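To start, the structure under review is shown below, and the notes come after it.
One protein chain is absent from this view; the other protein chains keep their places.
Showing chain A:
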Amino acid sequence: MSSVSPVSTAAPSVIKVQKTEQAFLSLKGLHKSFGPYEVLHDVSLEMHKGEVLAIIGPSGSGKSTLLRCINQLSPPTAGSVSMDGVTIEAGCSSSRNDLVKLRRRIGMVFQSFNLFPHLTVLQNVSLAQVRTMGRSKRDADKKSLELLDRVGLANKAELYPARCSGGQQQRIAIARALALEPELMLFDEPTSALDPELGLEVLAVMKELANEGMSMIMVTHEMHFAETVSDRVVVMAEGRILEQGISREVMRNPQHERVVQFLRAVRDR
C-alpha cells in the first residue's frame, strides 16, 4: 500500500498507479497551523508519477492549504515533503536550494488566475522561461506561442490579460505553469471563479493534460470531473484525510460517515 491515510482507504491493489515502483511525491505527517489554529493535522499522502489526484471535501477542510504546503507556498509547521529525491523538512532552514529545486518542478494554477496584469499574455508565459530557465527571449516566445496554441489562445498573445475572459485567463495561467516544464501540476480550484460554461474550457485543457500523463493534484468541487478524470480521490475534512481510493469507488461507495454526508450534500444541491 503506497497511499497512506490516517483513517480508511479503498482497496489499494486495483489502483492503477500502484503498479508503478517508488512514490514520486510523498507527504509525511504534515501539520500546518496559523497561530493557535491547526489547519492540517498529521496528513500523509503518496502519489506516483503520472497519477491524477483529486482532493475534495467541504470548505475549510484544509484542501488548498495542503496544496500550498506541497510547493511550500505556505510552509508546513511540521512534517516533510519529498519529491523524487528532494526532501523539504518543516522548520529546516538549510534547504533553500532544495526549495528552489522543488518549486521549479511544480507548476501551480490558482483559483483567481493571478496573471500579471501589466504584462501581455505572451510576456506572462515567457517571463519565467527567460529569468529562471535561461532561455533566450526568442526561444521563450516560440515555446510560449506553442503552449498558447495548445490551450487555444495563440491569437491572444499580444493582448493584456484584462482583455481575456475568465476561462481564457485560466488557460493562459495553465500555459504559464507548463512553460517551466513541471513534473507535477497543482490546481487550486481552477474553475471555482468561472461560470460553468467557461469552466468547461479549462476542464478540457486539464483533461488533455491528464491524458498526456502529467502528474496532477487538483482541489476541486467538480465532482463529475474528479470521478471521471482522476485516478484517485482524496476526501478531506477538518484538516484530515478521511478517505482515499479509486475515484469511482470513493464517489459511489464511500465508507466514512462524514464522506457519505458530504457527497450526499453535493449531489442533493
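Criterion: a contact is a pair of C-beta atoms (placed from the backbone, for glycine too) under 8 Å apart; a residue touches a chain by one contact, two chains touch by 3 or more; residues count from 1.
Please note the rule applied: contacts and distances are computed from a predicted model.
J.: Using the UniProt record as the reference, specify the protein name of the hidden chain from among "Formylmethanofuran--tetrahydromethanopterin formyltransferase", "Acyl carrier protein", "Molybdopterin synthase subunit MoaD" or "Amino acid ABC transporter membrane protein 2, PAAT family".
T.: Spelling it out: the chain absent from the display is recorded in UniProt as "Amino acid ABC transporter membrane protein 2, PAAT family".
J.: Give the residue, chosen from A:M108, A:V121, A:L147 or A:V202, that touches the chain omitted from the document.
T.: A:M108
J.: Sort through A:L127, A:L145 or A:M223 and give me the one touching the missing partner chain.
T.: Of the listed residues, the one touching the omitted chain is A:L127.
J.: Please give every residue of chain A in contact with the chain that is not shown.
T.: Counting only chain A, the missing chain is touched by 71, 73, 100, 103-104, 106-108, 110, 112, 114-119, 127-128, 131-132, 162, 176-177, 180.
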